[in-house]
Structures are given as structure tokens and as C-alpha cells.
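A single protein chain has been removed from this complex, and every other one stays in its place.
Should a chain be cited, it is by its letter among A and B, assigned in written order, with residues numbered from 1 in that chain.
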Amino acid sequence: MRPLTQTLIVLTLAALPLAGAGSVVMSERPVVKELPLDMAGSFWVDNPNGNIEIIGVEGSMATVTATRTIIAADAATAKDLRNKTSIKFDGDDHLRLVSTVIPPPIDRRACMVNYIIQVPRTVHVQVASKSAQKIHISNVMGNVTVNAFNGAITLDNVSGASVINTVNGFVTYNYASKPVSNAQITAINASLELHMPSDSSFEWAGESLRGDFVTTFKPRVRFTGPMSRAFRASVNAGGPLFSTVTMMGRVAMLANGTKSGDARNIYQQQLVDFPADPMDCLDCPTLIRHINLPIVAHDLDYNVGVADLFIGEVRGTAKVQARAGTLQLDRVLGECEIYTLGGPLILGEITHRLTAHTGAGDITVRAAREGGTISTEGGLIRVAYTGGPTRLVSGGGDIVLRQALGPISAETRSGDITISMDPSQKTQHIEAKTLRGNIVLNLPPAFGADVDATVITSDPDAEAIRSDFNGLSIRREQVGPKTRVRASGKINGGGERIEIFSYEGNIHLSSAPGR
Amino acid sequence: MSDCDLIRESMPMLLTESLDSQRRENAHLHIEQCPLCSEEWNGYKETWQLLGEVPEVDVPARVKERFLATVNPQAVAPPRNVVPFVRRPAVRWLAQAAALVVIASGSYFAGHRGAPVQEAKLPPIVQQTPFSIAESRVLPASAVSSTIEGRPDIQNISFTDVNPSAGQIGVSFDITSHVTVTGHPNDASMVRLMRYVLENEDRMSPSSARAIDWVRTTYSQPGYSNPEIIAALSNVLRNDTHEGVRIKAADTLKTLTPEMSVPDTRAALISALKSDPNPAVRIKAVEALLNLARSGASLDAATVETLRQKASQDDENVYVRVKAAEALSNVRP
Partner (left out) sequence: MKSLSDQELMRIVQAGDFSPASEIYDRYSTRIYNFSYRFLRNSEAAEDATQEVFVKMLKHASQFHGDAKLSTWLFSIAANWCRDYLRKADNKAKEAEDVLISLPTPVELAPDRNLERRQDEERVRKALMVLTPEQREAILLSRYQGLSYAEIAQISGCSEGAVKTRVFRAMETLKKALTMDASGGTRCLTAI
């Protein structure tokens, strides 16, 4: 066992990208330690900040080379941190544990340790990391487990079973010979790439929100749900299971010797473009695709997964379906249908009937020239102009309609409703209902209607219904513990029906201009 | 559910004899035969008995006096602690005049709705003190202006004899006043007032929803961010029972400067993301956390773990999952 070598102190000012201007970076000589380890044993490394390289070798000895770097504001702080942080070696011949100890409240980013570890190739390996640029494990026949947050994780010729759990970054598997063990990779944003011989036989289970699964193999695929991006596939004769789950990343299963550019998407069965170097995506700030279609000179029928979609102009009808993302259509010169499971809708000028729905999110419409149906299961609805019969429904959130030229039906589970009729309107059918909120109708002074307005409130003294128009009579009655206030009658001689209902709110029929 | 569970559930009704005779009979039969239920029943009876030990208390006489004064002020007999002015004819006119001064002076802080806003000018002999928005206050007559502006609405007037030997009287009243407070968004009083409005509207009304809209417009301008306002919005997000208001609160938090975000605000956003039943609130919460992550703010382990769970949660709205994943992609642990 070599003794610990003398520490070399290097003072560097603002030189490394690790440190900010004016920081002190203290790098030590590497610490090298040899540890006997059974060939059937396990090796664990816990390193919050720093790279980890593990190489399987012959023999029954593990050799750890650790290089510690301290980043501090000044030399005294650096020394103090060096004394407080440590590299710890625990365990015995069956289980060796190496850990970087950074006791709180020290920021773990102040201490980085890079490990190069040689282990008997048959041992099981476990790695825990928070922040690493690179985790590389190669030539290991035992099982491998990696828990990380970001960084590039690469497994080269790991023939044992593997479990990788990470959030960001990139995961690569390289098999020189056919895989024989299962692999389970779970990530949020990381992209995955697996390379193996073309005659490999395996099962492949994949799941992703984005659904970017590409391969140069010829899998027999079974999708496990109509809208889900989950599938089970079999390649060649089947064999070990590769489970690849990444919410937002891409997954590529490539035969050795093929390129990602040759890969087909298993959903669309067509070639896809890959960035020239997948490593470019390591620090992608956003993993939602942005699709930009400035002009579509014909009818549009477009299905997209998870993406932010911007369409400038559709010179025809538009039918757009998406899983999630922000959908923006500036101008549609025909009927428009737009559905998404989640995300805001931003619509400009829709010259014909509009049907818009989102599973969650706000909807903003500049003009629905022929009206339509606009609904969200939760979110604000703002419509500047509607020129025809319009229905607005929200599962929770305000509804604001600034200028209406047609009959209106508006309903929200919780929120205010504000509807302003165009000054040219003499009468119109209006329904508005909120289960928790206020309703304001801005009507032209000469607007005629048969009004039926009801408020249910806990406050028997509440004014509840206010009208700038004459002709309404107000009744109050006790309904259990609540008070029902009802205003009904004809304004300006009567006309179409106005039916409004508010629970625990107020109603105001205003003759002042809205907006 | 077992028989014992059913019997146990009906024990309160046994105590109040609300069960029909058949069910009552069956219940008692079971209790007699079942040692566990018998013990439970004894516990119930003992508890019921103990509850009854709390005796009633008398209603203070002043409550009836106040009530009757509301009904018919003339018919109310003067309270025992008020010395009738008629006993002191010599100072009667003085006392009445003083009362008028106090009533009139109390209107100093009243405003008539629609009246033009005027700067409050105190007479030079009165020391200027900050105006306190309070549920009730006691003022010396010397601190009240003799000028009544507008037609303030004064009700529930009563006279009390504060200090008979010193000839001190008191006049109490409820007054409806309209107050306009002007100042800089970051004035402590302005911030405190906004916080009170945000946190103390328990019903969906113009005040709370419009207050949030106003707060968003004002306090998202550069230089106007205020941690107290953010804390108030966090409380609204956490506690308000109305989805529409919570959506607005979360949306406003999203737009306010990230560096003003304090642990309590993050906790409110995390809680909303985890468990708010309305997907729009969860969207706004995750977008607010995304903005935080993008700004480079450090997210604690609990926040990161919640985002991780949300990104992987099968039954969560896809957009929320995507945004959670996007927030994680901006995290530098």
C-alpha cells in the first residue's frame, strides 16, 4: 500500500471554467490506493462531483486513483475545505466502497474528485454521481448500476446486467459482442444510444413522451397503447431485454457499422435527420422541438407529438393535433380544428369556424370570425373578437370576451366571466355560468333582452346583482344556509334571453363600454 | 365493513336516540354480547357524559343592549354604566356639544365615495401620526379634525361615560369610509396593504382577482419586486379555495423576478405542482419553476425530486410532464 503522497498546492486565478473570476483552484497530486477485492465482490463509488472511469482488468486487486480539486474564494478557504473534505475508503475484500465526503454545509461543487478505478472484471459495480462530465465503465462482466444526474454515461463491453438512472446528459452503450444481459435505462431528458452487432437478438421496450425511437435493426413492434409512446419490440430471435425510458430524449438502437442517419423511426417507419454529432445535445437547453411552418398554401392536417408549433398562415382548412406544447396559428383562411392534450393555444385570425381544445393551458384568440367552440380543462380563455355563435368552456380560470357579434355561451368552474357585446348588437342570446366567480356583461345601452340572473351566496346581505338597466325585479329567498338572489325582467323592452348564474359571486349588467 | 364497525358507527345515534326501535334493539343486543363493542360503548357514554359537563354561560347584557339599540334606538334603556346627562343639567349642553365635535371629528378619516381626492391637511396644533387601517380604534378628540367632509355613513352610535369625575365622555360608532392610499409600490405601507387584500379575501370577489391582476402589472416592473408581495401570493396559491384565483396567483408568481423567489414560495409552487387538482394551476407552477431553473437559481433536492416525479408520472398532463423535464434540463446540481 503506497503511502499518501505529498499534496501539491497549485494556485490558479480564474483559469479554469470550474471557477469564477477571482477564485482559487487547488489541485492535489493523485491519491493512489490498492485494495484487494474478490472476483465475485462488489465495488461502489459515491462521488457527487467529478468524473468516474472504471475499467475491468484481470486479477483480484482494485486500484483507485483519485485526483481532488478544491475551488474556493481564497487560499485560506481552500485549505479549510481541503481539511474538511476527504476521500474515504471503506469495506472489505467482498465489498469496497470509495466515497467523496463533503459534509454540509459545504457546497459540493467546491470539491471535485476525478476517479480512475481498475477493478477485477468480474465484480459488480455501483456508481452514484450528481454532477459529472463523464462516467465511463468498460470491460466489466458483473452487474453495473449507475445513478447520476447529468453527464455522458458510457458503458463499453459491459456484459453483465445494467441499470442506469439519470436525468440529463447522454447514455451510450457499446457492445463488441452480442449482448447477453438485460439493461434498464431510465432518464428524463437524456438521449440514449445503443450500439451492438447486427446479428444481436434482443427484446426492446421503449417509452417516451416525445416518441423518438429510431433504429437500424428491423424490429417487430407492438405498440402498447393508442396514444402512448410505449412499445415492445423483438429483434431477430429475441433475447435479453433492453428497457429504454426517456421522457424527452431520443433513443437510437444501432447495429454496429451503421450510422444514426440510416436509422428509421419505428413509429413513422421513415428515415429521420439526426444532428451531425449527437454529443451536441449534451447541454441542450430545451428538448422540445420547435416546428415552424410560415405558410401552408393548402389544407393542413398535421399530427405532432411533443413540440412547440408555430404556423404563420394556412390557406385552407387547418386540422392540428398535438400531444403537448405551445401551438400558435396566426392566420387560418378556412375552418380550424386544433386539439392538444396540454399546452397553451395562441390563435390569431380564424376566418371560419373554430374548434379549439387543450387539456390544460390558456387559450388566446384574436378573432374567430364565425365563432366556434373554445375549451380548456384548466386555464384562462381570452377572445378579442367573435363573429358568430360561440361556446367558451373552462375547467377553471377566467373567461374574457372583448367583442361579440353572436350568441354566446360561457361556462367556467371557477373564475370570472366578462363578456362585452359589440355596440352594433341590439339583442343576442347570452348564457354565462360560473361556479365560483363574478360575471360582468357589458351591453350597449339600447340592448334588449329578457334577463334571468341568479346568484347563490352565503352572504344574505350581498348586493349580488347590479344592473345599469331598468326593468329588472330582484327577489331573495333562503335556500338552506344559502341565499338565492334572482333578477329577472325585460331590459329595453325585451329580446333574446340572457341567462346568467353565479355561485358565490356577483353579477353586473353594465351599460358602460367594456374592454 | 364488519358488524362491529357498523355498530360502532351508529353509536353516536344510539346516544341521541336517533335510530328506529328495531335498529336500536339490534345494536344493544350486539353490544351486550360483544366485549369489544361493549367497551367502545362505555367509552362513548363516558365521553357523551363528559361533554355534558360543560355548562352554559350567560350572554353578556351588552349584547342584548346593542341588538335592541339596532332595532329601536329610542326604546333602549340607557346602560347602567352611562350616567344620564339629565343628572348634570349644568354641563348637559357642554357634553352634547363635545359629543357633536367627537362625531364630527370621527369623520375626518371618512371619505365620501366619488368625492375628489384631497390631500389630508391636519390643523397645525395636532401632531401628525400615521393613519392606521384598523378594525377599531380609540382616538382622543384632540387628534380628530373638526371638519366633516362629504356625507359619511355613521351607524351604531352609542355614548359612554369614560371618566365622570373629569367630565370625559366617549362616543362610539361604526363608520363606512372610502380610503385611497397613494405612494410608491415599494412603500412599506403599500406593500402591507396589498398583502392584506391578497390574503384576507375569503370569497371570490372583485377585490382578490383584480388585486392579483394589479399586483402582476405593478410588481413585475423592474425595481418593484417585493418579497412580501410574493409571500402573499404564495399564501393565496396555497390556501385559496377558488381555482380561478389560484390560477392567477400562480401565473403572477411566474412573471415576478426569479431572484425574489424565497424558499416559502418554492414550497408553495411545489405543493401546487404536486397536488393542485386543477391542471392549469399545475402548469403555471411548473412554468414558474422552469423560469427559476432557467435563471440559474439553485433548486433544492426536494424540488428536483418533485420535478423528476412529475416528469415520469404517467397520469399527469403531458404538458406538465414536458415542462417538468424541461426544468430539469436546466438544473445544474
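Here, a residue touches a chain if its C-beta (ideal position, glycine included) is under 8 Å from a C-beta of that chain, and two chains touch if they have at least 3 such contacts.
Keep in mind it's a predicted model, so treat the numbers as computed, not measured.
Among A:423, A:460 or A:493, the one in contact with the hidden chain is A:460. The missing chain lies against chain A, touching residues 458, 460-461, 476-478, 480-483. Where chain B meets the chain that is not shown, the touching residues are 9, 11-13, 16, 18, 43-44, 46-48, 50-60, 62-64, 66-68, 70-72, 199-200, 202, 235, 239.
We adopt the following convention: only the chains that are shown with their structure count from here on.
Chain centres here are Cα averages; for chain A and chain B they lie 37 Å apart.
The touching residues of chain A, when paired with chain B in their complex, are 130-131, 149-150, 167-168, 186, 188-189, 209, 247-248, 284-288, 306, 323-325, 340-343, 359-362, 376-380, 395-398, 412-416, 436-438, 458-459, 504-506.
Residues 203-206, 209, 241-245, 247-248, 251, 278-283, 294, 308, 311-312, 317-322, 324-326, 328-333 of chain B touch chain A in their complex.
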